[in-house]
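Partial view: only certain chains, each at its native spot in the assembly.
We just call them A, B, C and D in the order they show up, numbering each chain from 1.
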């Protein structure tokens, strides 16, 4: 198991922690790339998902499309777009945004759908306008699932953003490719471990955020009559989050 | 090495079937296909195991005797086998490679065709700064960004060597993991990079009006095409492969590659056409 | 006063939910719509606050055609209580009650103060104000629902099977609570149920609907009970099953009232129409068009 | 696009290679996830451990995994087995959670009543809990199938033949049609496998086909299933 010691040696080598190719720089690049990708994907997927969830229309199409999106191999998309737009971060941004959209979209619209229709109905009946229903009822109640979708998208993007290094001097993926090419497994595994650590940290952040934003009333309390609706949808919520997690990180 | 996990206990298929391998590289596959068809015409049965990745993936299999014939490039293979190799002329490299190979492997005759690394620029760039050979890059007054596979950055002929050996100032390095393929060429043409490592047999050099700077000092190892073979290759098979190598000239290889890239023909069609024309089958 | 003029509702999928329905719902009275599942009760109710718009016909509130009013504004002036309370699970009880006043622009502080007072009105402990709906029992939730419906002090209160999901004991409590509230507040209540007992208890006017949104009979409870207009109504009120046909049995401990199915209805305590104080309210309830509910005596409790 | 028509044989061969890699992985990940998912569902204490492990597994980039795996399990880096193991790992990572959630989604009333009429623990698991978790399991399996097919293309980078080979080859040769063909074939293959799973689900779970008389039986389960279509 010499590769383990090699990996450790690479990780603690001070030379790898400084300069333009150093771990802090690449880590920051990776993180930034991930965040931008998620932001773009969210800007596309969240409003779309909410629209679908709110109106109940176009759902079949969205479901079919995000299924197909999920099947698109990131490696293929990356190489194809790269041939069109050239080197740099453009192609990875496109490919990874496509990767991130399905889980976020699923999170957004299932989040809306999982809300008990009666609650929305009651909100309308007491005189909330459509905008108020979206902002004050559907958004807070759909948030846990939406965040679940974002969370799984983040996991995938972090792992798959290593691909950006295929055509750009960028991110933690550089260690993977370089290590692979020069058969330096310590570097390659070290890079992988950094990616995993980053993913775990982001997971933690999300877990925290999820805890903060989940409306208290949705989790608190005893399972009495009324809660049936919401308590029943709990397991559903949990698992739709997971279904968002179609770990398609093709490299 | 016993510690190398990539190695696997040898268990050759046995029998009279010859296993021909190729890199996951289109040009290499064409050569492998030529070998295969030539061997088949000579009465051998061939098992094609093409597109099996980069050298780090297939080399252990060759060393383990699981592949009988593999098209290789003298300089690159030498460097892979022996990090301290000195290289030199084409013949010197070939001779050094023969000694560097493990006992039960050998190389047959090398072809005239070579597909070696080169420092390449666009024709416009070349004429603007009057570039002919690598050393003349010192003429360039604008920042030079270099593009190529990851490993290039640390290779003895890489950006560092350019700086140390010739005093050329390099502004940056951009990895493009397509081994000097279309993306690298596009980056060069688009001006995203100014200097690229592109294989000399790449038809893109011609198509895109690029200039491969000459290398009078032997910065790069020569990379003549050569079949690496196992013990299973007897004299008659070796004779067939040597005949192929004899016919395989530098221009031929560029032409074959062009058929693949520009005409989008498949490797077997290209191979059959060439072998027929060269009267080898 | 709410008037339905030849109202018909056909849903886009072709379902004829309400068919040529005309009725006057008097102010300050409780009108109960009762009928089996799918008879169009909810649809009728929701047409009053424009959650559903009629396909043809018109609805007037105090003479104004609601078709010309802005739905959101209209709804903010009408109380609405539904089964399972429909409370917002992510807001505390107090904020649920204060929701609509705040939507209408009332200051948060004031809205909350009024909401607290409303908790008293519906008989809820103020200590529950800071809980989330899921932390309340079904009956408590329903009370919050009523408080929310009352929050804007509406003239009209729409209630769609508000007590459908709570157990019979709590249900009985809530019904009494509603009777008390109605005596105090005198709203125009439109109440939907499929429990005929509940309808008879709460309704000044009871509307029995057949499947397909057709009116089978309209009248006071006593009228309907005494003179079911047809077989359907008789079946519906349970007259045919003997549930309404009571007789006395003596067990030594007193006269026990039993129906034809063998169900024990209770013990006979009085026999004259004014033998107990309760008859005051009973009579006015059972009688055809008694005085306004708000004028009924509260002494029966 | 003429490239596609003159290379249908090649596309077909790669599709077949792709199936050889992905189908066993999908089946294996389901089978392996079952006991772990059951454990996570059954024992609170194991749940956290199992699900966290699975979560970390999830975050491993696939390229290094493909390369490191032979170090650990002792297969040849080029062996399809290596890739199948890696794909199975990812499948398991996804599926364990689904199994745990699926078993958790089974109506407690139904379970209780099964116990009450005399199902023993084991019989109850196979005849009641597992079939009733079926819709959730199916939904998860469909996601696993689609992602496995998509992920298998990465094998091309390390020389495992698959539809991904069309990307690397097309990339080197600058033939966009080849890459597009690879993407299309991958998506179609994924959707085809998905359709097969749906069909199997229909056959094995006839009770989910016809919904209740008026009521939509379980909106949650339906939505959940459709998320993954």
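Worth a mention:
One rule holds in what follows: a residue touches a chain if its C-beta (ideal position, glycine included) is under 8 Å from a C-beta of that chain, and two chains touch if they have at least 3 such contacts.
Remember, predicted model here, so these are calculated numbers, not experimental data.
For the assembly as a whole, chain copy numbers read A x1, B x1, C x2, D x1.
Please note the rule applied: only the chains that are shown with their structure count from here on.
Common partners of chain A and chain D, by the touch rule above, are B. A summary of chain positions shows that the Cα centroid lying nearest the centre of all protein Cα atoms is that of chain A. Of all chains, the one whose CA centroid is most distant from that of chain B is C.
Looking at contact counts per chain pair, the maximum sits at A-D.
Remark: chain C and chain D have CA centroids separated by 52 Å (rounded to whole angstrom). Averaging Cα coordinates per chain places chain A and chain C 49 Å apart.
Centre to centre, using the average C-alpha position, chain B and chain D are separated by 39 Å. Touching of two or more other chains is recorded for residues 71, 156-157, 168, 171, 174 of chain D. An unclassified topology is adopted by the chain contact network, corresponding to no line, ring, star or complete arrangement.
Every pair of chains that touch is listed here: A-B, A-C, A-D, B-D.
Across the complex, chain C meets chain A through its residues 46, 49, 51, 72-77, 80, 82-92, 99-100, 103-104, 131-138, 141, 148-149, 158, 165-166. Those residues of chain B that touch chain A in the shared complex are 3, 5, 54, 56, 147, 149-151, 153-154, 172-178, 182-184, 186-187, 190, 192-193. Of all residues in chain D, only 2-3, 6-7, 10, 70-71, 74-78, 156-159, 161, 165, 168-169, 171-175, 177-178 touch chain B in the complex they form.
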